[in-house]
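Once you've had a glance at the structure underneath, I'll fire off some questions.
Missing here is one protein chain; the remaining ones are kept as they sit in the complex.
Per-chain numbering from 1; labels A, B and C assigned in written order.
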Amino acid sequence: MRYSAFSIVRNALSGNLNWKPQWRQPQPKSHYDVIIVGGGGHGLATAYYLAKEFGVKNVAVLEKGYLGSGNVGRNTTIVRSNYMLPGNEPFYEFSMKLWEGLEQDLNYNVMLSQRGVIMLYHSDGQRDAYVRRGNAMWMEGVSAELIEREQLKKMIPFLNYDHARYPILGGLLQRRAGTARHDAVAWGYARGADQHGVDIIEHCEVTGIRRENGVVTGVETSKGFIGCGKLALAAAGNSSRVGEMADLKLPLESHVLQAFVTEGLKPCIDHVIVYGGGHFYISQSDKGGLVFGAEIDGYSSYAQRGNLATAEHVMEEGVSMIPGLSRVRVLRAWGGVMDMSMDGSPIIDRTSIDNLYLNCGWCYGGFKATPASGYCFAHLIARNDTHPVARALRLDRFARGYAVDEAGAGPQPNLH
Amino acid sequence: MASLITCPHCGVRPKEEFAIRGDASLVRPAPSASDEAWHDYVYVRANPRGRTVEHWHHVAGCRRFLVVERDTVTHEVYSVVDGAAAAREAQR
Amino acid sequence: MTAYRLSSGGLVDRSKVLSFTFDGRPLRGFAGDTLASALLANDQLLVGRSFKYHRPRGIVSAGPSEPNALVTLGSGARSDPNTKATVAELYAGLTAKSQNRWPSLGFDVGAVNGLLSPFLGAGFYYKTFMWPKQLWEKLYEPVIRRAAGLGRAVLERDPESYEKSWAFCDLLIVGGGPAGLMAALIAGRAGLRVILADEDFRLGGSLLSETETVDGSPASAFAERVVAELQSLDNVTLLSRTTVFGWYDDNVFGAVERVQKHVADPSAKLPTERVWRIAAKRALLATGAEERPLVFGGNDRPGVMMAGAVSTYAERYGVSAGKSVAIFTSGSSGYRTARGLSAKGVTISAIVDSRADASDAAPDGVRVIRSGAVVDTKGRQRLSGIVVERSGFEELIGCDALGMSGGWSPVIHLACQRGARPVWSEELKAFSAPNVGNGLRIVGSANGVYTLSGCLRDGVEKATAIATELGFNAAAAPVPVTETETETEGEPSFAALWYVPGARSKAFVDFQNDVHARDLGLALREGFGHVEHAKRYTTSGMATDQGKLSNINAVGILAGMRGVSPAEVGTTTFRPFYTPVSFGALAGTSRDGHATPTRKSPLHEWARKNGATFVDSGLWFRSAWFPRAGEKTWRESVDREVLNVRANVGLCDVSTLGKIEVFGADAAEFLNRLYCNPMLKLPVGKARYGLMLREDGFVFDDGTVSRFAEDHFFVTTTTAMAGAVMSHMDYCAQVLWPDLKVRFCSVSDQWAQMAIAGPKARDVLQQLIDEDISEAVFPFLAARSMVLRGGINARLFRISFSGELAFELAVPAGYGEAVAEQIMEAGRAHDICAYGVEALNVLRLEKGLLTHAEFDGRVTPDDAGLGRMFSAQKHDFIGKHLSARYGLTAADRMQLVGLKPVDKDKDMRAGAHLLKEGMKPSTLNDQGWVSSAGYSPVLGQHIALAFLKSGRERYGEKIVVWDKLRDHEVVAEVCDPVFVDPENKKLKA
Partner (left out) sequence: MVRDYNNRHALDQKLRGAPKPAHADHLEVGHWQAIATVLAHVGLDAAVERALSSTPDLSLRYCGPGEWLVVSGVDTPVGLMRRLDMLCGTQAHVVDHSDGRVLMRLSGPSARQILAKGIGVDLHPAAFVLCGSTNVLCGHIAINLARTGEDVFELIVSRSFAESLFEDLMTMGRPFDLSAAFSE
């Protein structure tokens, strides 16, 4: 069923009783050309592009929980392409362009809201680093603006200009960046993939990877064995566990990142604002809640919940940046399990096993990457060839000495 | 664990007194070890779901690296021992 | 008038009248009222508008689960939007405003959404607003966005203060109702350190609205007696107005105390809120149970309330919700409300009981309609009657309030915040708490014990068990006696009724977010039948009340539609915060200038007296430059300082560098493994530049290493990395090489350190020192302890970060200021000047010396032109092995170069990228980037350090310095990064 204003009116007149499920609930077939492990944003996007762009339609997505139950449903919904390193920027800009056409492509309103992401700087050194980044963006043809203090005051008057511990001197703005409605991204890709014939199988946990003669032949699941020609892993947060089933040793640690939402408020924060005196970032959703977060809790964890010390620290940074947040009440905190990689950048690659493909290591940046990750992963699976914008994101980059270390923090995952 | 750690030298302490370094099961290879051994040491992590050992540095306390044995799902802490003692044992 | 204050009764102080306003209307209440009870007493039934359809809404509950009665308290910078009137304690002068309405609460234009509701079903926005594409940004989204939210945040600076505190106890009791109070009493008497926290301003919980007597006195008087005894115990801390919002690992609880939210004239000494972090050996969850609303047509009309809330307003606040109150119940609780009201002379128009047969006693003369259902309500902005259906017949019953009761759910939120899922209990027809171990136990009605006597008993028993477990001696205590109720008879029974069939109008599940039963049907139809999907698709349970009232009904309805048990549907995840907590409370005092600590150099006062402008450098303040009269820009000052250092001499505070003493027989070996350059053979009395790598081969930090004795070294780090280097050394010494005999400690704070640089540095310094410090005796890289004239112990180093003849002098921190003053005096004849980090930066830039602007974590020693320091001969050091990887040694790596603009008048700025002349900008064509740039007053032009692909082979090449971000493009010549005195003649003078 195609969605439109007319379909809404037509259905309303018939009591909204004729809407159909947005995706089917099929029983698994005995064999698929491609099985994707992980029914989150990346897995679903991969399935969608495989079917739509690369003509691979005999595809199943296996999800151990409900669809979208991983990080696609628990993030701060930020979409941006303001990276510095040449290994990253083309990839994220490719993603940004896909975002910009996603609603029409999917016939699903993911509520992309290009309200601009601004990253504040508080010292000359930080400004220089942002200038370097802004120019790297321009090199890739991505527009960026350096907003100086006086202009910033007019744009965002409620920042802590007068009493901040670290003076707010300006910011680097990407106007095309913004937010999207996270759940809708999962649902839209699911519906799109489903319409192209992809089987999305929820509550189907992969418990083993069967190999014969060094080649993957299928997966053991809670719903029995399912054969496949190619197996693609997109289970961020649990990549190490799924990889272990095929004896893959991965450069990952799982960490918990907390995010928060306040009570609903009338519109008051227009941009996505990122604090340079810490890691705090905040935006306001279309429902009115202020959505924010900061750094990971710091220890490796598979629990989707965070600790109070980190939460308090997040609030300290928030009030330091915007004093007027002080009386705003925080409604809910949640935790997502991140694949923190050793250089802070993701991995999209083949593996040492011929028909096993890997998509992992998204750190906290997975949501914005969803379209490009799906597209590039589908490209790799279908053609056995790395997409040009994902060339720097190979698994062997650590052994070869080509880490893509945006933070310059070195091989300690919790520093990225 | 996420809230309190019992430091063998200082007693029960809040999380914010510590900096977490990561996997404590790794042993630094000999200088002559293979490229692969070095790669695995620096870049590969077992990342277990369940019981793990992790280095917590008591930066605001005794400044000792502690080996915290804990569960990555329940966050239960099983033991906390001094890192140097553990390292000597591992090297043996 | 419908709702009104009863002529007597209640726990309000009728002698203390409090004036307040609602939407500007002056009203009066009593001390002991909540805003909600006072509004009801003033017959203000309509208090807000719902989120989506802007429907008129009234007070539903008498506590923190309130979905409707949200108001903005206060004004200006003291506004608190979305405050629940049901928990807001009334005080004199309180001002409340209704929300989400325009132009007024009575007439709200947004209510037109209600007419469009067939088109605005769950998730409608995902299906439309996509064409034409441009209109989403320009029209659709702005409209949706304008409709967002309820209250308005002013985002002004908060004039009030907040704080945090730790607390430790043997037993934390969450909730001061019958079970909690009894538990506190038993544990307190046994000598446990007890903390009792309750969100109400008055301890007692349900005892405060109880009609039963306890030990012969009214329940509220009993509560008062217990509280008085608890107050007399030193080992018991009572925290009223304190909500425990989260349960964290290791039995740590977060709680927020509203210290002064209820005070008309707050004291400046006290915080407005305080967050407690409570580490408890044991905890008891005594949070009670929540009554469930019934989902029937028109159930959101003002005047429809929870039956228990109707009781509470009558018993505790002396307010009747109406003149003629009807009850709709699926169990015995509704009868209890009816009996209580009736005893106070309130007319009960009917009891509608969904059950066919029940033995509950109705008050005399009250009509009971069994197997009945309310299917619609009448009235506009307040209830005037209900439509009751029974066996196919409809009847209109007049009433001005309706108490609804759909049974009870234990409040188990906290017990489920750490991953354990609630367990469906067929017996309780509710989700009950999972077993989460001994740390947190559930007591009273939170434990499914619904009688007063049962709760008292449960409190006594659990506290006794905990006391025994912890080794205390709990004296056997009798359970207080209740008058009429016995444990079995008083047990409320109810039928689970998730949805009342036959609704004639919208039957709301989530009041605040306007989710009605049909939305859940639509969600299921579209494949969103999983409880998490249904929540996310319909937004049920996502409002400010987090579905405290609605979630259970949503689960029940989904279960009914799917034909499964609620156990199979399960709940959504319980997460902090139990009720919303302000940013301010969680941030405490760490805000503004106190967001992080500040560090001050021992020379701070000296710099200040010399007119320094300070700049942040991590936690430190550093002197940036020292403006003199007549200098209009910072550049003028910095140029002067630089030229003066090159021509004469200057003094710069470098105390912020990290300083570490390293001792031990293996100290040399330790440092040799730590740095990539050799340290073993550093002679005593000498300093050496040291470069530290990370294990992945990239530069970590640099600094100097000086040897004072065979087994005693002194190491400096950069200011930025001082902490990280110290931690790295701890790691290496303890974890990597635990058998090395080495000990070290930071002495960063012990020494004031100053650089004295310039051709006349020695002449100045020699005046303070008896020992000969001539080139012959104290050459470049000499490092020794010595005593200043006047007896000050000092350390002197012949090191330079400027390329000039330079010393670094360290003295005990307290003497720093005096010594600096002395040097300035001694240097006056030599035209000494103070210089700051800006001049320091230009001086090092001219010499091609590096800072963390260059060492950005992705640079190898060779990239930085320091390849000679990488000692491949050494057996082992941190970073050696992985430095050999292809990517770290490839010929096309970016290498440090200098840049000079071809047109000498042009400037260059850090952050610019590099392009070959004539090449189009693209990521592929990117040749590098400028790490540092500035004006060299010595050369009279701008210079820069940059990283350029294969840069060292490209000296002489012209390159475009491309700063598109600032629309700035300059052609520069690539050159050696040392711009001044490349032969180091001045350094060794």
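The definition used in the following text is that a contact is a pair of C-beta atoms (placed from the backbone, for glycine too) under 8 Å apart; a residue touches a chain by one contact, two chains touch by 3 or more.
Keep in mind it's a predicted model, so treat the numbers as computed, not measured.
Visitor: What shown chains come into contact with the chain that's not displayed?
Guide: B, C
Visitor: Looking at the whole complex, which of C:Asp13, C:Glu605 or C:Asp976 touches the chain that is not displayed?
Guide: The single option touching the absent chain is C:Glu605.
Visitor: Hey, which of C:Arg355, C:Arg743 or C:Lys874 is the one touching the hidden chain?
Guide: Going through C:Arg355, C:Arg743 or C:Lys874 one by one, C:Arg743 is the residue touching the chain not shown.
Visitor: Which one, C:Arg28, C:Arg157, C:His594 or C:Arg635, makes contact with the chain that was left out?
Guide: Only one of C:Arg28, C:Arg157, C:His594 or C:Arg635 touches the chain omitted from view, namely C:His594.
Visitor: Can you say which of C:Ala221, C:Leu643, C:Ala818 or C:Cys975 touches the chain missing from this structure?
Guide: Counting the whole complex, the residue in contact with the absent chain is C:Ala818.
Visitor: Give me the chain C residues in contact with the hidden chain, please.
Guide: 163-168, 193, 269-270, 277, 279, 589-590, 594, 596-602, 605, 620, 661, 663-664, 712, 741, 743-745, 747-751, 767-768, 788-790, 792-793, 812-819, 822, 826
Visitor: Kindly note down the residues of chain B that lie in touch with the hidden chain.
Guide: On the side of chain B, residues 9-14, 16-17, 58-64, 82 touch the unshown chain.
Going forward, only the chains that are shown with their structure count from here on.
Visitor: What whole-number Å value describes the gap between the mean CA coordinates of chain B and chain C?
Guide: From the centre of chain B to the centre of chain C is 27 Å.
Visitor: I'd like the Å distance between the centres of chain A and chain C, where a centre is the mean of that chain's Cα atoms.
Guide: About 22 Å, centre to centre.
Visitor: Which residue numbers or ranges of chain A touch two or more of the other chains?
Guide: Chain A, residues with two or more chain partners: 303, 307-308, 399, 411.
Visitor: Of all residues in chain B, which are in touch with two or more distinct other chains?
Guide: 1-3, 14, 19, 21, 35, 39, 42, 73-75
Visitor: Would you pull the chain C residues touching chain B in the complex into a rising list?
Guide: Touch list, chain C to chain B: 166, 248-250, 252, 277, 279, 418-419, 695-696, 723, 727, 730-731, 733-736, 738-739, 875-876, 880-882, 885.
Visitor: Which chain B residues qualify as touching chain C in the complex?
Guide: 1-4, 12, 14, 19, 21, 24, 28-29, 31, 33, 35, 38-39, 41-42, 55, 57, 59, 63-65, 73-75, 77, 82-85, 87-88, 91
Visitor: In the complex formed with chain A, which residues of chain B make contact?
Guide: Listed in rising order, the residues are 1-3, 14-16, 19-23, 35-36, 39-40, 42-49, 52, 54, 56, 70, 72-75.
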